[in-house]
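Have a look at this one.
The other protein chains are all here in position, but one chain of the complex has been omitted.
Labels A and B are assigned to the chains in the order they are written; within every chain, residues are numbered from 1.
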Amino acid sequence: MFEFFPPAFCFLSAALLLPFIPQGILRGLFSLTVPVLAGWSIWTATQGASAQTDFMGYTLTLMRVDGLSTFFGLAFSLAAFVCLIYAWHIRDTVQQVSTLLYAGSAVGAVFAGDLITLFVYWEGTAIASVFLIWARRTQGAYFTGLRYLVVQIGSGVILLAGIVLHVNTTGSIAFDSMTLESAASWTILLAFGIKAAFPFVHNWLEDSYPAATITGTVILSAFTTKLAIYALARGFAGTEELLLIGAAMAVVPSLYAVFENDLRRTLAYALNAQLGFMVVGIGIGTELAVNGAAAHAFASIFYKGLLFMGVGAVLYRTGTSKVTELGGLAKSMPWTMAFTLVGAASISALPLFSGFTTKSLILSAAGNAQMLWVWMALLFASACAVYHSGIKIIYFTFFGEDRGLTPKQAPFNMKLAMGITAVICIAVGVLPDQFYGLLPYDVGYHAYSVSHVVTQLQLVVFVVLAFLLLKNTPLFPAPRATVSLDTDWLYRKVIPYLLGHIARFVEHIWIRWKHDANLIVSNAINASYRTHGPQGPVARTWPTGSMVLWVAALLGITLLLTYI
Amino acid sequence: MTHQSPSQKGRSQSGSNRSLWITLGLAVLLGMSSFLYEPHGYFEVEHIKGFYALFGFVALCVLFIAAKVASPLLTRHEDYYAPKDTLSEEFPENQLGRENKDV
Partner (left out) sequence: MPLTHETAIALALIIPFAGMILIGLSDRNSIVRDIISVLTSLLLFSVTFWLLREVEAGAVPELILFDVMPGLSMAFKIEPLGMLFGVVASGLWIVTALYAIGYMRGNKEAHQTRFYMCFALAISASMGIAFASNMFTLFIFYEVLTLSTYPLVAHKQNADAKKGARTYLSILIGTSIGFQLLAIIWTWVATGTLDFVHGGILSGHLDDSFAPVLLALYAFGIGKAALMPFHRWLPAAMVAPTPVSALLHAVAVVKAGVFTMLKVGVYIFGIDYLSLTGASDWLMWLAAASILIASIVAMTKDNLKARLAYSTVSQLSYITLAMALASSLGVMGGAMHIPMHAMGKITLFMCAGAIYVATHKTNISQMRGLGRTMPFTYAAFLIGSLSIIGLPPFGGAWSKWYILLAAADTGQLIMIGVLMVSSLLNVAYLLPVVAQGFFLPNPDDLSEPAAKGSISTRIKEAPLLVVLPPCLTAIGCFLLFFYAQEIYNLLAPVAFGPETATAVLGGSPS
């Protein structure tokens, strides 16, 4: 049936086996072999291969191996590997199983060649991932998980509606490039957009990622949004509407990232802004730009993962990830600081780090297309990223005001995972040509030129300079213990408030109506009891007795009706 | 919350001053280097000498001002969404490996 075993099945079958393997080293090693096997099978798969199966009258393409899917498949397998090392110390079967299911669904979705398969895995990522939030086992996480799940499954059902419309109009279930001319493609774009955290439907990301467990946040940050980026690149490359969406996405979350107090939520906003870069790349749609989106997705998985890992390690040892409670950890957690610095340097796009070689692809593509405003927006977002993901994370955690915290170093497995991720970040920055060779399209692009290196250094250094100068002035937005109001304010405060009032009003009317109606009905029932039949415990004769009477009466009405 | 000895505070102050001076030096060097090569860019603006430096500096100022203006409107106390939010609760202790350094 298949030319080869779909790598997603490696993950899914391993997830089913996992609970039967004894907790500890054996289970850890078992789960680590899964992404290795999957990655190997993706690496060795021949381009253009596919695995199809006939089901319910449709030909489902479980595997479509081409440049784009291979690249994302490899990225996800590698990410799963690193995340599993980071989560080595976790002894919670629920989290372990859901990690494998989640990663497997993401890999499966990337290789899905048709919309039905895509939908199946799309929902798979939604359900599997929510357990990483609930696994925190607190009331807040429970509610946050529910909100997350409704949005994620909402994205899935919108996708389903889009697919149904698409199938109805075109008769095809193939997942290929689409144009925004029908209700179907708009609906599908909306579904993708929710998972890609488009403006106004983005808030699930910032709401839920900081609520997950320490390892859960790292795992969550790798897959869902990047899957959406893949889906957009596959379906909507070159869609002009994405330019504006992406530019807005890159800029607005940056603002929130500045005054957000929780570092994991700061990183979630930063992640959202980075997604904006990729969406712009897809909107430009040239081979260079889509390459850039893919490359930046790859880089973002790892540098963002690295930052989440660093903050997670701090949270693991200190019990907090809030700016107002952290500071001065450079001495006690030097390795964590070093690795987090690599992540910060990467997102700041310093030369020799991954952001430098990937972000520039998108900026160059915008330049080639002479889109000045889009380019300016991205440049602005780049400058902001230097502050909120580079300076803010590093400065307030490891330097800044000393809070007297003297935590122990992060556990070895966390350091190892951070180390590997840091190596990946540097490798992408140092060996751009080899990395570009993996990208979906063949584009001759050279990241390192004097001009590019100098200008990028200028940007970063002057942002740092501005920060150091402004730090002690009233202009500086000093951290405060607050929560930021975002679009979730609407559905967490405004709508419940309005609904509460409406509900009370309706209830009032309902109770009165019910009272009147009950009176009428009970009178009628009492009357009928008096006239018909005995009232035995099993009142069998009552209905049959009255049946004859009713039939006669109704027959009369029927005859009347037919002769009108 | 924690008491800081004056010497500690002084040390961090001097460290911060040192990093400011280093950054300033780097910035000047990089600013100067704009004049040493012929920039190639996609837009007119990129040919302005020191465009990126200026852009970075201004961008952060704009960002800070925007944040300063927006934050009173867009932030509330931590307990605003409690209890349906994780921000208002402690991270569960049994999931932490909270250990202090052996002193």
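FYI, contacts are C-beta pairs under 8 Å (C-beta built on N, C-alpha and C of every residue); 3 or more make two chains touch, one makes a residue touch a chain.
Here the structure is a predicted model, which means the values were calculated and not measured.
Novice: Counting contacts across the entire complex, name the shown chains the missing chain touches.
Specialist: Contacts of the unshown chain, counting the full complex: A.
Novice: Among A:153, A:180, A:352 or A:438, which one is in touch with the chain left out?
Specialist: A:153
Novice: Would you mind spotting which of A:183, A:423, A:478 or A:519 touches the chain that isn't drawn?
Specialist: A:183
Novice: Touch as defined at the start, partner being the missing chain; which of A:17, A:36, A:127 or A:244 qualifies?
Specialist: Considering all chains, including the one not shown, the answer is A:127.
Novice: Considering the whole complex, which of A:79, A:135, A:178 or A:379 touches the chain not shown?
Specialist: A:135
Novice: Could you tell which one of A:21, A:37, A:94 or A:481 touches the chain left off the display?
Specialist: Here the residue in touch with the unshown chain is A:94.
Novice: Which residue numbers on chain A touch the omitted chain?
Specialist: 54-57, 94, 119-120, 123-124, 127, 134-137, 139, 141-142, 145-146, 149-150, 153-154, 156-158, 160-161, 164-165, 167-168, 183, 525, 537-540, 543, 546-547, 550-551, 554-555, 557-559, 561-562
The criterion applied here is as follows: only the chains that are shown with their structure count from here on.
Novice: Averaging only over C-alpha atoms, locate the centres of chain A and chain B and give their separation in whole Å.
Specialist: Those two chain centres are 26 Å apart.
Novice: What residues on chain A touch chain B, complex-wise?
Specialist: 89, 136-141, 143-144, 210-211, 213-214, 254-256, 258-259, 261-262, 265, 315-321, 328, 332, 364, 366-368, 370, 372, 375, 379-380, 383-384, 386-387, 399, 401-404, 406-409, 411, 449-451, 454-471, 475-477, 480-486, 492
Novice: In the complex, go through chain B and note every residue touching chain A.
Specialist: 1-4, 8, 12, 15-16, 19-20, 23-24, 26-27, 30-31, 33-34, 37-43, 45-46, 50-57, 59-68, 70-71, 73-78, 80-93, 95-103
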